[in-house]
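For this view, one protein chain was removed and the others were kept in their places.
== subunit A ==
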Amino acid sequence: MLVLSRKEDDKIIIDENIIITVVELHGGRVKVGIDAPANIEIHREEIYHKIEMENREAGNNGGMVKKLILKGGEEDVEL
């Protein structure tokens, strides 16, 4: 991992079009500003991780429940 030391208001440029700014440092927290093209997806890691964990758990029991739901044939369903 590349580790860079930055001060408040310093920036990091990634791939020429993503600019990360250290907006504020205060009490062990850092506010980060991100300027990026609209087609770049940005998530807080812990939120994304929570969805990953939930999907893994749901995927594990899905196979079993699938059989129960589809037993009796596959038909149209109104959405």
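Remarks
We adopt the following convention: contacts are C-beta pairs under 8 Å (C-beta built on N, C-alpha and C of every residue); 3 or more make two chains touch, one makes a residue touch a chain; residues count from 1.
Quick note on the criterion: contacts and distances are computed from a predicted model.
The chain absent from the displayed complex carries the UniProt protein name "Flagellar assembly factor FliW", chosen from "Branched-chain amino acid ABC transporter substrate-binding protein", "Oxidoreductase", "Flagellar assembly factor FliW" or "Cytochrome oxidase subunit III". For subunit A, the residues touching the absent chain in the complete assembly are 38-41, 43-44, 47-48, 50-59, 61-63, 65-66, 68-79.
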